[in-house]
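Missing here: one protein chain of the complex. Every other protein chain is in place.
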Amino acid sequence: MSDPILELTGVHTDIAQYHILQGVDLVVPRGGVTMLLGRNGVGKTTTLRTIIGHWQAKSGSLRFDGADITTLPTPARARAGIGFVPEDMGIFSDLTVEENMILAAASGPLDQARLDWIFAAFPPLRTFWRSEAGNLSGGQKQMLSIARAMAEERQLYLIDEPTKGLAPAIISTMAGALRDLKNKGASILLVEQNFAVAKALGDTAAVMDDGRIIWAGRMAELAGDAALQERLMGLTMEAH
Amino acid sequence: MTNAAPDHAPKYAQLSLPDRIGKAMPLLLVPILVVLGFLSIGSPSSWLTLTVSGLAMGMMIFIMASGLTLVFGLMDVINFGHGAFISVGAYVGISVLLGLESWTGVPSLLLNVAAVLAAVIAAMCVTGALGWGFERVIVRPVYGAHLKQILVTVGGLIVIEQMIHVLWGPDEIYLTRPETLKGAVTFAGAAIEKYRLLAVVFGLALFVAMRLVLKRTKIGLIVRAGVQNGEMVEALGYRLRLVFIGVFIAGSALAGLGGVMWGLYQEVITAGMGEEMMILVFIVVIIGGLGSVEGAFIGALLVGLLQNYVAFLEPKLALISNIALMTAILMWRPQGMMPVVKAK
Partner (left out) sequence: MLTNLISGDRPRSLILTGLLLAILLGLALAPFLFPGVRSLETAARICIFIVLVASYDLLLGYSGIVSFAHTMFFGLGAYGVALASTHMGRGYDALVVGAVLGAIASALLALLIGLFSLRVRAIFFAMITLAVASAVAVLVSQLSGLTGGEDGLNYSIPRELTPAFKLGSLFGVSITGKILNYYLVFFASLALFLVLLRVVNSPFGRVLQAIRENDFRAEAIGYRVVFYRTLATCLSAAMAALAGSLFAIWLRYVGPDTTLSFEIMLDILLMVVIGGMGTMYGAVIGATIFVLAQNYLQNLMGVASGATEGLPLVPQLLDPDRWLLWLGVLFILSVYFFPTGIVGRLRSED
């Protein structure tokens, strides 16, 4: 844990005239799943978008894998090894599932072994391989969005609410895939509202409020301390 | 939890029948218009002549419009200066043709085609390079600001048009087509100009090629994906800016090609021709749906056919027939026929 994969120091981000991130200090350790938690509107999505570069940090610094990426454009960050699954999934709906996957393999042709792994995790993608992605159901789109991130090896995955609005059965499929990804040695920064998933997957956790990280530590510690949850997020997550 | 097999049945969200008809409807408009034209014109030979020239005109407008609609789709950039590339292309291409009179004046298919090819290549190189410069100097400083974009690109249009006057003089230039492209062939009693036929074939080939590039190549996939959700394309590691510049250059070169073809079609070129064509190009891009190449293609054919039919039936109305078409289509689909689904 001495050499984190990602480190944010004093990051401020503005969106138009709104000051959203107000000095985020965040350390994502190498390997394992880090949960980014907090109430709605505290800046979790903005944090992920600042890391991938869709918003530029106004001040502060971002280090990824030992290198400063604060001023790099988005494509360079992606090629450095950051995968991004946005909250709206970012599916290209006029393209087929296959075409979505081909694009996801940015550095070359799709690797058959990885593809088999992906099909094993998400069988519907094989079924609808040549269908327009826009016609998939919500759960299938979410599978595709994760599958796209899995199409190539990345060191760090930024995943924004992958279980939002999904049926329980699909949520467990999703959680299984993420665990798979983690077992392959990737680091994951995961925004998640579903506490059961967070508890099951999270190794470490960071809690945000008002554009800052207000607590960071082991997920198990947070999960086992209802009073702490109450204090950090204004509600016990068990109630979710 | 992790080993639970996905127990939901995979279900493909099928489109309902009316939805599918609605999606295909724009494709049916062209044949419907052709049939309507046949019914109202009466004479089959006149109808055939008009249909071919309508299709020829439509193909040329499509060639000019395709780049514009993609440029808009990719980067939300609306280039009012696009028409300048049409004029410049025509002037460069026609100058080459006039210089190669020894090739164009003889009835040799080989020499004629070689001359036209040389003209087209010269025009596309010059307008492509001009597009590259235009993007850097005029467009780049005003990304994300539509109002300034419109103003500045209009400024660019004026400057380029005036420079044509400076370099080629203030008067229009008349020309004649190469020998083998002159005259008409008679088919089913209808006289069909050879050049129009050629324009139709060429335009169709170009459309098919463009579709193949967009559907079958990775760069095509990036362009199509970028039109829908540019941010996500960048998050996957692609430098969309470079792709955009490439599309801008290609679109400018195509406008130049369209200019040469239009010049040969009209047998006269003026500095203001690009500006005049821009009106039709805009109508085509709007009714097709901003960002949609297929929509622009269908829109261009509709505009070309309608203009030719109406010009025959009621010459005075030809000019406003396109406005009427645009109005009708926007009443039916306010975003145009085949709008690109934007993620944002």
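Order of writing sets the chain letters: A and B. Residues in each chain are counted from 1.
Just so we're on the same page, contacts are C-beta pairs under 8 Å (C-beta built on N, C-alpha and C of every residue); 3 or more make two chains touch, one makes a residue touch a chain.
Remember, predicted model here, so these are calculated numbers, not experimental data.
Asks: Relative to the complete complex, which of the depicted chains are touched by the chain excluded from display?
Replies: Within the full complex, the chain left out of view touches B.
Asks: Sort through B:23, B:136 or B:165 and give me the one touching the missing partner chain.
Replies: B:165
Asks: Which of these, B:156, B:178, B:203 or B:226, touches the one chain of the complex that we don't see?
Replies: B:156
Asks: Please give every residue of chain B in contact with the chain that is not shown.
Replies: 78, 80, 138, 141-142, 146-148, 150-152, 154-159, 162-163, 165-166, 170, 275-276, 278-279, 282-283, 285-286, 290, 316, 319-320, 322-323, 326-327, 330-331, 334-335
Following the convention adopted for this analysis, only the chains that are shown with their structure count from here on.
Asks: So how far apart, in whole Å, are chain A and chain B when each is placed at the average of its C-alpha atoms?
Replies: Centre-to-centre distance between chain A and chain B: 41 Å.
Asks: So in the complex, which bits of chain A are touching chain B?
Replies: 52-54, 73-75, 78-79, 84, 86, 88, 90, 92-95, 99, 102-104, 106-107, 122-124, 127-128, 131, 134-137, 139-140, 148, 167, 169-170, 172-173, 175-176, 179, 200
Asks: Give the list of chain B residues in touch with chain A in this complex.
Replies: Chain B reaches chain A through residues 1-4, 6-8, 10-15, 218, 221-222, 224-225, 228-229, 231-240, 340-341, 343.
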